[in-house]
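In this view, the complex is presented without one of its protein chains, the others remaining in place.
Order of writing sets the chain letters: A, B, C, D and E. Residues in each chain are counted from 1.
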Amino acid sequence: MWNYEKRLQFPVKITKTCPKSAQLIISQFGGPDGELAASMRYLSQRYTMPCKKTAGLLTDIGTEELAHMEMICAIIYQLTKDMKPEDAKTAGFDAYYIDHTSGLWPQAAGGIPFNACEFQSKGDAITDLFEDLAAEQKARTTYDNILRIIDDPEIREPIKFLRAREVVHFQRFGEALEQIKDSLDSNNYYYFNPEFDKQMMQARK
Amino acid sequence: MWNYEKRLQFPVKITKTCPKSAQLIISQFGGPDGELAASMRYLSQRYTMPCKKTAGLLTDIGTEELAHMEMICAIIYQLTKDMKPEDAKTAGFDAYYIDHTSGLWPQAAGGIPFNACEFQSKGDAITDLFEDLAAEQKARTTYDNILRIIDDPEIREPIKFLRAREVVHFQRFGEALEQIKDSLDSNNYYYFNPEFDKQMMQARK
Amino acid sequence: MWNYEKRLQFPVKITKTCPKSAQLIISQFGGPDGELAASMRYLSQRYTMPCKKTAGLLTDIGTEELAHMEMICAIIYQLTKDMKPEDAKTAGFDAYYIDHTSGLWPQAAGGIPFNACEFQSKGDAITDLFEDLAAEQKARTTYDNILRIIDDPEIREPIKFLRAREVVHFQRFGEALEQIKDSLDSNNYYYFNPEFDKQMMQARK
Amino acid sequence: MWNYEKRLQFPVKITKTCPKSAQLIISQFGGPDGELAASMRYLSQRYTMPCKKTAGLLTDIGTEELAHMEMICAIIYQLTKDMKPEDAKTAGFDAYYIDHTSGLWPQAAGGIPFNACEFQSKGDAITDLFEDLAAEQKARTTYDNILRIIDDPEIREPIKFLRAREVVHFQRFGEALEQIKDSLDSNNYYYFNPEFDKQMMQARK
Amino acid sequence: MWNYEKRLQFPVKITKTCPKSAQLIISQFGGPDGELAASMRYLSQRYTMPCKKTAGLLTDIGTEELAHMEMICAIIYQLTKDMKPEDAKTAGFDAYYIDHTSGLWPQAAGGIPFNACEFQSKGDAITDLFEDLAAEQKARTTYDNILRIIDDPEIREPIKFLRAREVVHFQRFGEALEQIKDSLDSNNYYYFNPEFDKQMMQARK
Partner (left out) sequence: MWNYEKRLQFPVKITKTCPKSAQLIISQFGGPDGELAASMRYLSQRYTMPCKKTAGLLTDIGTEELAHMEMICAIIYQLTKDMKPEDAKTAGFDAYYIDHTSGLWPQAAGGIPFNACEFQSKGDAITDLFEDLAAEQKARTTYDNILRIIDDPEIREPIKFLRAREVVHFQRFGEALEQIKDSLDSNNYYYFNPEFDKQMMQARK
């Protein structure tokens, strides 16, 4: 279970209303490579992860991604809370405004609703860790793109923090993958080993 | 942000492998009226909720739903962790097994992936609270249906706990709705008040 | 069955081409809280509604929502029928134009196709009525947002009529909920009654 | 607008509970080629159909498809209304039962929720009519498949009526297509005419 | 199987960066009536097509649509490869840029991800061919709309080629339909023949 602590992992202080930026950053809330997808990926995978230390890592990172999701929501909220309908009109935010006013709802910048097809929990230790490495790179790239487009330093600060955390997560998953390769028994280890695989195939024939 | 506490909100001790039951209970993980949907609905709505006390309620219940989601995942995991492929074949669990082995992935019993279209965050206090009342009733009904189909007392115990919590949440949201009706100013209060609405329409004409 | 009557429930006379407004109003055709969703929700729920009077109410309101859907389509059609391709370009309507020209197709303003995940038919009288109360509030809020953004009085008139009808529907569903609470027998009545629920749980144990 | 007439277009009298059959027939309610998809396709296309007679045909057939949808729902309802939870378990209906009890909700037999991607409204007279011809054939084929699988004569009677109506609709759309080919002016007529098309391309170059 | 030949079916030489045009043309990559949908429709249907000549036609046209998809991707790539982030901002391409940079990803202009609900493979020869005739008309109309909106002759040239090919495909499918009508035996031939249908119904009764 989780206990809520009423503080952001990193401060968010946005003073300028800008629904346009909110409309782009929302991908890190409900987009395919956003924080909600990351959290749910890891919190789902952890149950069947055979290495208990890595299962704990998945729980920790999955929990941290919830805090990241909270930061992104705080950014979007602060960018839009003083928005007048006219601001929505000029910003291209109006389509979102019609169905959600300035409420938060998890979608991608381009409008696709968050959905579980955007991540995988495969029940195979090697596979799940590669899925996680890819996820962290995809999140990092999305932050790169946000930083290429958005200039406001008040937004860039928390975004840069979040991006740096993705790189750390990537490193943690890389270390976990190395450990799994050493510790998995022959029943599970298919990594770069066609010779072994041939034997397994023989046995089942 | 959230801190993880390594215990279930209510104990889950399943001793009998039964992928068939897992395939049905998974709706309370990734189904339209499940715990993940509930959690995301409340954690999304809380930002724009004008009454701070109710915003806190949304945070608390949203956080508790994560713990419920965890219990449901524990049930599914315990029902399938010792599953042999032949068990999957006889149980009708095989379609899920092909794409996820015994890993946890949020979908409904009928196969629909979890997606944000299954809940709403509307940015209007009255509307969001009615959405929440409906959500709790829908979750309650899903638990009713699980209890009608599944006999195993080891499964029924945690399910009955979860169902009872839905009823409590429903009551909390009902109280919050009453408070909102009293406290919202004329700018926001449209509840059962066509007379007021007419005046507002006049003003904008 | 239904018989078509060739008149709109309320007149729609739009004289100014404006694809921009059409692009926003389309949420009340194919959006999550629009008239098509409302109609299908009620026309689906009516079969299993145990109280025959309320089943009739669901049929009546579901039928009226089809007329509302027709009005929304008429608004969109009149806003775009004289549209030249250049109008689509300047209005941001061009993405829709590529795939539908000026044809009507049910989607939300943000592009999400209409889909059944956006409403629920739960087969439980109390639950279905709460779902309906929430639906009417969500529709009312969408109309509020349209009225905040769109100034053209030719559009505002039919929209205000539609909004007022949502409030009436909300009242009708509220009355139906009160009747259900009185008339349902113990087998079905779970409303705010944990004491009864405990007994039912005991019986099945 | 529509007026409801409280009778089915063709009688439905099912006396045997069979959730298994319901689970298959539901494709003609919420499946890709079902009655709801047909109705929405035609009622959407009618606005931009330049030939007024064909626009009227679309309204009439779209309205009739609502009556067909009603018959399908009546079949499903009668097959499941006396269903006990144990019936759901033995029939494979249980996944649906968890999320909807015996309530009606539009999905395909395989579980896909009804969604607007399953039909098109293109805003081009020739194209829309071909879309409609294809739709009637797809519906006819679905009825063929239902008749191949289901033996109960009480179900077969209304299904055969519905299938026959699809064939009639197909014929009506074929006649409408012939009329359109004659009546459309050079601005719109691209049917089998690359010579004309070349000229139009020249003009715009 | 397929062998790749490193040339485009028709040349694509775009010299002006224009993400706005890319955002519209992408519908012919991943939109409901685009080249990927066409290719997958035909390559799926070919297996159960009873007339081997038509199965070959489906393979040929399905293979050609891959080449068309490649041309569309080349157009999009050339329109965006020299794009600077500021270009994305001014062009409305920024929402796509956040999640894909200038990478190619199959979606519709309005944002809907490519999905199999957008085409059908019905396993019935007549039905599948009508589905194909409709598909070619829908693709043709999408090209019409692109030509109405986009002026750049460098883009118009390959688009006009692609449009002309749709017309040819439509003709091929029309010829195939005529052949099927002659060659199918009574078990399969339902085309415009209620008399025969009645007999088949009798036999199964």
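Heads up, the rule we're going with is that contacts are C-beta pairs under 8 Å (C-beta built on N, C-alpha and C of every residue); 3 or more make two chains touch, one makes a residue touch a chain.
Bear in mind that the values here come from a model prediction, so they are computed numbers and not experimental data.
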Omitted chain - touching chains that are shown: A, B, D, E
Option touching the unshown chain, where E:His100, E:Arg156 or E:Lys181 are the choices: E:His100
Touching residue (missing chain; options B:Ala88, B:Leu104 or B:Ile149): B:Ala88
Touch residues of chain A, complete complex, unshown partner: 32-33, 112, 115, 117-118, 120, 122-124, 126-127, 130-131, 133-134, 137-138, 140-141, 144, 147, 153, 156, 160, 163-164, 167, 170-171, 174, 190, 192, 194, 197, 201, 204-205
Absent-chain interface as seen on chain D, which is shown: 23-24, 27, 31-33, 92, 108-112, 141-142, 145-146, 148-149
Residue numbers in chain E that touch the chain omitted from display: 1-5, 7-9, 30, 36, 40, 44-45, 47-48, 59-60, 63, 66-67, 70, 73-74, 76-77, 81, 99-107, 113-117, 120-124, 128
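We adopt the following convention: only the chains that are shown with their structure count from here on.
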Pair exhibiting more inter-chain C-beta contacts, A-C or D-E: D-E
Sites on chain E at which at least two other chains make contact: 32-33, 92, 110-112, 141
Category of the chain touch graph - line, ring, star, complete, other: other
Pairs of chains found to touch, sorted by chain label: A-B, A-C, A-E, B-C, B-D, C-D, C-E, D-E
